[in-house]
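A single protein chain has been omitted from the complex, and every remaining protein chain is retained in its original position.
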Amino acid sequence: MDERTTIAEELRARVGRSAFHRSFGMEVDEASRGEVVLGWEAREEHLNLQGLVHGGVLATLLDTAMGLAIRSALDAGRRHVTIEMGVHYLRPAHPGRLRARGRVARIGREIAFADAEVIDRQDRVLARATGTFSVGHERG
Amino acid sequence: MDERTTIAEELRARVGRSAFHRSFGMEVDEASRGEVVLGWEAREEHLNLQGLVHGGVLATLLDTAMGLAIRSALDAGRRHVTIEMGVHYLRPAHPGRLRARGRVARIGREIAFADAEVIDRQDRVLARATGTFSVGHERG
Amino acid sequence: MDERTTIAEELRARVGRSAFHRSFGMEVDEASRGEVVLGWEAREEHLNLQGLVHGGVLATLLDTAMGLAIRSALDAGRRHVTIEMGVHYLRPAHPGRLRARGRVARIGREIAFADAEVIDRQDRVLARATGTFSVGHERG
Partner (left out) sequence: MDERTTIAEELRARVGRSAFHRSFGMEVDEASRGEVVLGWEAREEHLNLQGLVHGGVLATLLDTAMGLAIRSALDAGRRHVTIEMGVHYLRPAHPGRLRARGRVARIGREIAFADAEVIDRQDRVLARATGTFSVGHERG
């Protein structure tokens, strides 16, 4: 397998081990070192009173896309923990198929930066996020 | 009923009409004009691989607490839509009973500001957020 | 003059009328509809105790780059006022020539979104920002 395939497989295995991610229903569509694309379908339970995807749900997608992008670029033995995240809601998110693209901006010795966007089928950006992550070495 | 009770009842009815909020399982514990406290219990499906509450789930709680705090202070006929939200993760969130307190910082003619925090049973702040909301008049 | 030149001239005139911008010393290097590049040189008075450019100074550059990018895409008679701004500091900013690139992400009826980055002479991103602006019609 080439590096892309390996990275995607590792992230899929990771997502598959997490009760949260299985329940949320997201899939790793593409992955390379420092960048991932997730696929996800909004169901009835993700909609707010206006029939739009709840902002917290989009934040979850964005956080996961950033976290996995960072994971894809980290060596084994390093953790990635979200320190903070900022989300902008650019357009209403209607039910249906969505994608979330996460990208590493910089990985330092202790801190990493990433951004992500949620895109609809017409390639419009519905929401964007930036985030800061703690990426020091795991403590045994 | 006094004003507090009325506000709490209105928010409970609102939350009860939303498929998202029913599925998420949050309750309106307290509410007054401009401030709400939500109660919520982290279940297995809310945990990440480390066994901690997923950051996106905490963002959902914080967004909802801010949104309902603003709702509690708005006249009928005005909308409240999240424009942006920033979340800081101060401490790991272990499973169990959590509360989220949302507060209005300012409501203007078109824009409102709020903040919120997630607190555990020992009253430690686990996560905090600030948010900006569009609160103009609904369009018929 | 073509559109690019006109936009750049209008932004330069605007910056030239502002005591703040003259004192700060920034120049409009390039501008097109929805995107601007500012040039700026860090002087002694912009440095913190470590001899690096102060974070507030970088925030000022980023805010200005975003504001002018939005201005460049707005019709006359509309205002642009910063509602909120988030800044990430990716790398230390040493004294010398810096550029700030601002870009519109979306301009709505009342709200606009933009982002910006500060870049050094080696094209490294030192700081990035996202911002939200109020862009309704001016009130006579």
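In order of appearance the chains are A, B and C, and numbering begins at 1 in each one.
As a working rule, a contact is a pair of C-beta atoms (placed from the backbone, for glycine too) under 8 Å apart; a residue touches a chain by one contact, two chains touch by 3 or more.
Please read all numbers here as calculations on a predicted model, not as lab measurements.
*Asks:* For the unseen chain, which displayed partners does it touch in the full complex?
*Replies:* Visible chains that the missing one touches: A, B, C.
*Asks:* Out of C:35, C:84 or C:117, point to the residue that touches the absent chain in the complete complex.
*Replies:* Of all options in C:35, C:84 or C:117, contact with the hidden chain holds for C:84.
*Asks:* Residues of chain B in contact with the chain that isn't shown?
*Replies:* 86, 88, 90-91, 105-106, 113, 125, 128, 130, 132
*Asks:* Can you name the residues of chain A that touch the chain not displayed here?
*Replies:* 83-84, 86, 110-111, 132, 134, 136
*Asks:* Could you pull out which residues of chain C are in touch with the chain that's been left out?
*Replies:* For chain C, the residues touching the absent chain are 14, 17-20, 23, 44-49, 54-57, 59-64, 81-89.
In this section, only the chains that are shown with their structure count from here on.
*Asks:* Closest chain to the protein's overall Cα mean, using per-chain Cα means, please.
*Replies:* A
*Asks:* Between chain B and chain C, what is the gap in Å from one C-alpha centre to the other?
*Replies:* Between these chains, centre-to-centre, one finds 33 Å.
*Asks:* How many angstrom between the C-alpha centroids of chain B and chain A?
*Replies:* Going by mean C-alpha positions, chain A sits 22 Å from chain B.
*Asks:* Please set out, as single numbers or ranges, the residues of chain A touching at least two other chains.
*Replies:* 86, 88
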